[in-house]
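A single protein chain has been removed from this complex, and every other one stays in its place.
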Amino acid sequence: METSTSTNMIWVLLQRFGFLLVFAAFFGLFAVWNPVFLQGGNLLNVIEGSAVLMIIALGMTLIVATGGIDLSVGIALDFGAAFAVVALKSYGMDWFGAACAGLIGGSIVGLFNAILVIGLRVSPFLATLSTFFIGSSVQRIFTNGGGPISHRRMPEEFRNLALGDIYGVPTEAVIATVLVVLYFLVLERSIWGRRIHAMGMQRSAAIVAGIRVNRILILCFIVASMTCAAGGLIAAANIRMFTPLSGFSYLLDAIAAVFVGAALHPRGRPNVLGTVAGVLFLGMVANGLNLMGLNFNTKDALQGIILVSALALAVAQQRARNPLVS
Amino acid sequence: MSYQRAFSLQGVTKEFPGVRALDKASLDVEVGEVHGLVGENGAGKSTVVKVLAGVYQPDAGLVTIGGETLSPITPDTVHAAGVRFVHQELHLVPHFTVAESVFLGQERSGRLGLNTKAMREETEAFLHDMLGVDMPSSRLIRDLTTAERKLVQIARALIDEAAKVVVFDEPTAPLASDEIETVMSAIRRLTEQDIAILYVSHYLSEITDICDRVTVFRQGKTVGVFDTITDQSGRDLVYAMVGRDIADMFPVKGDRVAGPGLEVVGLSDGRAFANISLHVEKGEILGIAGLIGSGREELIDTIYGLRKAQTGTFQLEGEPLAIKSAAQAVDAGIVLVPRDRRHDGLVLPMTMAENVTLATLDQNTSLGLENRRVARERTEAQITALDIRPPDPDVVTRLLSGGNQQKVVLARWMVTSARVFIFDDPTVGVDVGAKSEIYQLIDDLSAGGACVIVSSSDPVELQGICDRIVIMMRGDIIGELQTEDLSVDELVSAITGARDIKNLTDAD
Amino acid sequence: MPINPVRHRRISEIIGYLPLIIFAGVLLYIGLSAPNFLTFRNLELIVMQSLPVVLVCAGLGVVVMAGGDDVVSGGIDLSIPATAVLSAGIIAVMLTQGWPLIVCGIVAFFACIIVGLLNAALVTRIGMTPLLTTLAMFVAVVGVNNVITSSRRINVDHPLIVALRAQDVLGIPLGIVVVVVVLAVIYFVTHQTRWGLHLQAAGGSRDAAEISGLPVRRLFGQSFVLAAFTGFICGFFVLARGSGSSPGVQDNLMLEMVLATFLGAAFSARRVVTMWGAVLGAVLVAAISIGFKSMGVNVFWTGLIKGSLIVVVVAFAALARRGR
Partner (left out) sequence: DGHLSLEGKTIGVAVVGTQHFWDREAFNGATTTVEKLGGTVVPVDGGRDNQVHADNHDILLNNEVDAVISILGDGAVEPKFEALKNAGIPVFTVDHPSPHAVNNTTSDNYYMGTTIGRYMADAIGGQGKVAVFNAFENALRICGIRAGLWKYVLQDYPGIEIVQPELAEEFANAPEDARKKTLDLLSQYPEGTLDAIHVGCWDQPAIGVVQALEEVGRTDIVVTALDGGPDTLEIMAEDGTPFVANVAQQPNLIGSTSAMNVARHFAGESLLPQTYVDVVPVNGQAEAKATYEALGYGSLD
């Protein structure tokens, strides 16, 4: 036994920090392949480029923590962008009014989900899938088929949500960071977070303990969709238009980020810091592969394969560390 | 009788990280006997069963079945040697038929796929001939009563007629009192066929009732083998199990505060029960008895707001009260220790501290953020008060034994200032020691002026701790009994409807 | 005591059929408004168009059967549509390079089975949740397929593939015959054999299956391989339907598969996902969408109608469950 202590150590290290090591390995690989990767501007690109996904993934983390899943995050994003752009363009609102309009627009999606899940007892998966279908259709009806609503003369303040900076830090990164901190405090450090986790892990026990699960669930759906709508505001400000049905492209990445994050947690819970790690990993891989100069088909395939492997590794690591958790 | 060894375990040791679950334990069971295995929670009973099942490899020791020493001990070799298990949990596929369930894993094949006809006929024949019940083999498991499911499990274990040893792990735990007899008589029939039976249970009355010999475990060791068992053996068994006399299982009642407590009037849920009225005074312990299906469980759920009430009003200490959800009940000071602690009592993946403070989160916060230090301290206080083992607030509750899990649920409600405590089958699967502790606790609560409702399927328990018992049958309260001078037998006959309550009260 | 369990039963049974009744009503309405809808030719068209979805639904049905119907942690395989396009892509590319169809088929078969084995390994060995595994696998497989086909549209006019679309056998389109045979085989294997019963037990109650000594994890793993096999077969139908391989087919196939399979659960008396339920769901969804198109309903509304249908049907199913 004693002779194998050192190999044991390596094994233990791998289990504990395996994902971190992979993160580092990819980081190193990209840096060596193309030195541009390491330049400040590029790393800033990664962070900026991940801001919207980060925000969506936060909303997803919340819903997954309640024990559900949200396939309609993209719809909430679209609604946020649509309401804001229309408020600016057709109603001439100022940036603040438009931002509020966007958030309210997004919350409609959450409210709708909540009605389906709580009122009609549809499972979150099917409920949010319906919301996805319905929300997509509504956008197409509203835009007469899905044409973008462009607003080139967007007020500077609104554009600054995406393009401005606060003491040199890009605003979107600031917004994402603030949301990360808020989410962390609420979900991991507050009593509401404890209740959310309890109901996500064992709903019936949470009910018996006197937790108002329905109320929490409604709030979570609304907060999550408003968060995604905030992502929509940034997306709209970024390109000065609302592109219908664009939110869908964040869905898979958001789910992946949340579950990578959950796998990194010692007890397999969806958690904010894990989600952050997941999002940054995805962002880094996408950027790194873009810089590697591969044919785009190869790049997409590699990205998919890296995603599968990273997830497998993260989960394996969690199992190895804590074999008792389900 | 001349016994022949059916199987024996000798010097079996099994260690888990940090625990020696079995410590040179031994166990000998003879052909044709019913052999009891008893011990406290955590004594190693389930572990020994799992060793015998080939689920765990023992670290040391020999397992001999029918004279042959097994090596390796795997589920397959054990099965081949003729050992069968009837597990405590009613693990059956809800949408399978009786025949499919009985033959699961040992199907009869015909030329083209499965021979469903043969399986159906064999199942019905077996249930009739061996277990003495008639049951259509095409019924779905989910439509069966608990006792019928138990019989299906037994049939499953024996259908191939190769069984030499059958292990029953707490077979009666999920059963109502009238159903127990069905299963017990089925077990007795088996001994007539030279099958050895190992019977694991916390119910000592059953043990003395059915077992020929008993082995007692304590902390992983065999501490006693009783070769003759009489109705009077119970006390000796308890002594062997816990290493001390439990003089009185049930606490002695002292003086109580009095005053109006919880009053329920005209409660109906529109399905399981109708127009139920009952009241509990402060300082009183009210028992609710009734068979499974009598509406007892549904009534408890409705009082606690888990089910919707159609009609009915509540009053607590004279004040009217609305209970439409469990949260409202908790806010009003009504708390429930649910019957299914693993599903409804605890958030199993959370730690002890997280579970203990789950209902009182807002008491240990600052600015909405949780103060973990306070939570820990409060949990530690409860660990000391209730003697929860292991005394570690950070242990994940999934890993606690049944009795300790129950104590964690209790601890959660202790930290609230609840006025009404509802216990739903509070001691299922809990060993005698822990049981008497829980009874003491229930009594302390009522002595402290709380209203207590105990709903239970165990007549002994009801008779022992309650002041008054209401009896439910088919969704109705059919009578009410004072426990003073009430015998358990009288209670049982009232619950099963064998005797009219009127006769009982008249006889007093 | 006004409790009448018999009456309750009956009401809940009627509620139980509501999903089907709703669908029948909608179809009847369409039939009355679109003159050509209830013709034999149109019904044949509906079935023909739903064939690829039916196949992947059957595969998903098997996985759900083996893993239970919890969408997140139970049995679900979102990667089947990706497997199908991988199969189609490989066959198309190899055909254009002049390989005989049988060789193409064998290569595609192995590629698909590898995907199934990977799913199985990730889920049962490493312990990843199936939803996540197969979602990620979907992305990866589509990526690989795009490398293989260079995201090209590849025309395929191999007579056998064309026959799947255009040939009739005894007046019934060959494609339908083939799919019915495949379904019959899957049904036989999953319901009339020991293995199939074990598979159902594994999904019906994992604990019961484990206690009965069934190799639950292996069974669950095998269901992924079987699902990948349906994906492989589906590849031929994707090729036949599109007379070649087009990039992007998988997305719609996936949405339709999920929609049909879980709608199918609402049709089954036990409210569980079954293969036939999934198949029926697929055909009915195709019928509804073809019906609305025939009626000339504004195309922008189809998503709304589909979404509302899920909600209505699933909500009624939930209602029936509660009434029980």
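Every chain is named by a letter (A, B and C) in the order it is written, and numbering of its residues begins at 1.
The rule is simple: a contact is a pair of C-beta atoms (placed from the backbone, for glycine too) under 8 Å apart; a residue touches a chain by one contact, two chains touch by 3 or more.
In this text, all values refer to a predicted model and were calculated from it rather than measured experimentally.
**Student:** Which shown chains does the chain we cannot see touch?
**Tutor:** Displayed chains contacted by the hidden chain, ordered by label: A, C.
**Student:** Out of A:I239, A:I305 or A:A320, which is the one that touches the chain we can't see?
**Tutor:** Spelled out, the listed residue whose C-beta touches the missing chain is A:I239.
**Student:** Write down which of C:Q49, C:T96 or C:Q192 is the residue touching the left-out chain.
**Tutor:** If we include the chain that is not displayed, C:Q49 is the one touching it.
**Student:** Just to verify: which one of C:S33, C:Q167, C:Q192 or C:S243 makes contact with the chain not shown?
**Tutor:** Once the missing chain is taken into account, the touching residue is C:S243.
**Student:** Kindly state which of the options C:F109, C:F138, C:F300 or C:F316 is in contact with the chain not pictured.
**Tutor:** C:F300
**Student:** Check the options C:I90, C:A140, C:I290 or C:A317 and report the residue that touches the missing chain.
**Tutor:** Considering the complete complex, C:I290 is the one touching the chain left out.
**Student:** Since one chain has been left out of the picture, which residues of subunit C touch it in the full complex?
**Tutor:** Subunit C touches the chain not shown through residues 34, 36, 39, 41-42, 45, 48-49, 150-153, 155, 162, 165-166, 238, 241-244, 246-249, 251-252, 290, 293-294, 296, 298-300, 302.
**Student:** Name, in rising order, the residues on subunit A that touch the hidden chain in the full complex.
**Tutor:** Residues in contact with the chain left out: 34, 36, 39, 41-42, 45, 48-49, 52, 140, 144-148, 150, 152, 163, 235, 238-241, 243-249, 287, 290-291, 293-297, 299-300.
Assume only the chains that are shown with their structure count from here on.
**Student:** By count of C-beta pairs in contact, what is the leading chain pair?
**Tutor:** Greatest count of contact pairs is found between chains A-C.
**Student:** How many angstrom lie between the centres of subunit A and subunit C, each centre taken as the mean Cα position?
**Tutor:** 29
**Student:** Calculate how many whole Å lie between the centre of subunit B and the centre of subunit C, each centre taken as the average of the chain's C-alpha atoms.
**Tutor:** Each chain reduced to its C-alpha mean, subunit B and subunit C end up 43 Å apart.
**Student:** Do you know which subunit B residues sit against two or more other chains?
**Tutor:** Residue numbers touching two or more other chains: none in subunit B.
**Student:** Could you say which residues in subunit C touch two or more other chains, in rising order?
**Tutor:** none
**Student:** Can you name the residues of subunit B that touch subunit A in the complex?
**Tutor:** Those residues of subunit B that touch subunit A are 304, 306, 325-327, 329-331, 335-336, 338, 343-350, 354, 358-359, 361-362, 365, 368-370, 396, 398-399, 412.
**Student:** Sort out for me which residues of subunit C touch subunit A in the complex.
**Tutor:** 71-72, 118, 122, 126-129, 131-133, 135-137, 139-144, 146-147, 150-151, 258-259, 262, 298, 300-308, 310-311, 314-315, 318-319, 322
**Student:** Could you please specify the touching residues of subunit A with respect to subunit B in the complex?
**Tutor:** 185, 189-195, 197-198, 201-202, 204-212, 267-269, 324-326
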